[in-house]
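Taking it in order: structure first as structure tokens, then the write-up.
For this view, one protein chain was removed and the others were kept in their places.
Naming follows writing order (A, B and C), and every chain is counted from residue 1.
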Amino acid sequence: MILSIDNTIERLTTHNAKIPFNAWLGIEVLAADAERVELRVPWRWEFGGAPGMTHGGILASLIDTAAFLMLLAAKGTGGPTVDLHIDFHRSTANGALYVSSSLLRAGGSISTVEVRINDQERRLIATGRCVFLTRSRLSRESDQCA
Amino acid sequence: MILSIDNTIERLTTHNAKIPFNAWLGIEVLAADAERVELRVPWRWEFGGAPGMTHGGILASLIDTAAFLMLLAAKGTGGPTVDLHIDFHRSTANGALYVSSSLLRAGGSISTVEVRINDQERRLIATGRCVFLTRSRLSRESDQCA
Amino acid sequence: MILSIDNTIERLTTHNAKIPFNAWLGIEVLAADAERVELRVPWRWEFGGAPGMTHGGILASLIDTAAFLMLLAAKGTGGPTVDLHIDFHRSTANGALYVSSSLLRAGGSISTVEVRINDQERRLIATGRCVFLTRSRLSRESDQCA
Partner (left out) sequence: MILSIDNTIERLTTHNAKIPFNAWLGIEVLAADAERVELRVPWRWEFGGAPGMTHGGILASLIDTAAFLMLLAAKGTGGPTVDLHIDFHRSTANGALYVSSSLLRAGGSISTVEVRINDQERRLIATGRCVFLTRSRLSRESDQCA
């Protein structure tokens, strides 16, 4: 249903505006439902790594952020990241990045999200996977994982 | 020998000033030799994730960057990152971060660097590992990994 | 073309018979082409971990092996594994495992393969990713990564 999808986009956009680093990254939410989140991230000068290339830390940040947004879209709430893995496949010229995340598994304790980043020519730049601890469980304890 | 250590610090500091995202991260090189690189990163507002916490993408970016600086200190040259893995151990209050990287293995084709991030109270926040393809080999080919 | 697919199955089956640990794992190649390899692995008693469950090391071994077979099917030759990552999603009752691998990226220096393991009820048990250094490049040097 279009209305509910639009609502998720709005919810993620509101979330991004409140998280300083998400806001800095300049993420635009193109599409979002319980299975998939699609982002567009316009280039900004500070993303630069080696001359003419996007910094690996920016790609890692986008994978981390896109995975969290996926969790938010699917579960209505986030949770601490347990770990993050990124494979870098190709260097990127400066230009907008397209980030697509999908829910690989939503478990009671652990949820796993897969993310792909493509460049403007739709070539695969990086892929990653992020593991989350479900927040509802964590509220019961003090020793939190980040 | 102090002079050679200072020289490496200077070399890495010059490198950071030229890479836009490294400059934005505000990395200070505290110590550097062929085995270990120690960084201090003052807090900045844009590092914020969930309220009062450092964004996971910033931690991932620091691990990626610290690993590359380690490679630069050890080999005199960098190389494309093949993959990056981060474990998040604890959430961080806002404050300076201390990033320590060490060379796990420097091979002819592949080099691996380990990184640890501690907060101001010296608690372990995140650990990671970064795998690089040695640049000398890559100069022989066009199909590069990022 | 069926004939060429059958030929790949035969080639992988012959490879498995020559590698002692592959032979021990008892892998059956169900389907194989340059994009995807499908395996079936009958249960054997020694696969046991915690009572009634498959050992995580067996799942990791199947992911490592399936990824290598994918590389062999796609490139005609293997190469040393740089790293391996496994996410465990669900515990498995004893029973045949179904392992599906697909080529994520075949680069000049680095190739990446994704693998999924399902149980007999087709539930997702584990997913993983394996990074290889292309062997043709390695033949030129002595300092090999395993």
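Definition applied: contacts are C-beta pairs under 8 Å (C-beta built on N, C-alpha and C of every residue); 3 or more make two chains touch, one makes a residue touch a chain.
Just so you know, these numbers come straight off a predicted model, no measurement behind them.
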Notebook entry, point to check: Out of B:N22, B:T65, B:T112 or B:T134, which touches the unshown chain?
Noted result: B:T112
Next item on the list: Just name the one of C:T8, C:T92 or C:T134 that touches the chain not displayed here.
Entry: C:T92
Item checked: Hidden partner chain, touching residue among A:P42, A:G76 or A:G107 -> A:G107
Check: Which parts of chain B are in contact with the chain that was left out?
Finding: 85, 87, 89-90, 104-105, 107, 110, 112, 124, 127, 129, 131
Next item on the list: With the missing chain put back, which residues of chain C would touch it? List them for me.
Entry: 19-25, 45-50, 53-62, 64-65, 68, 78, 80-92, 125-126, 144-146
Margin query: List every residue of chain A that touches the chain not included in the displayed model.
Written below: 82-83, 85, 107-110, 131, 133, 137-138, 141-145
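Note that in this section only the chains that are shown with their structure count from here on.
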Checklist line | Euclidean distance of C-alpha centroids - chain B vs chain C, Å | finding: 32
Notebook entry, point to check: So, what's the distance in Å between the C-alpha centres of chain C and chain A?
Noted result: 28
Notebook entry, point to check: Where in chain B do residues touch two or more other chains at once?
Noted result: 82-83, 85, 144-145
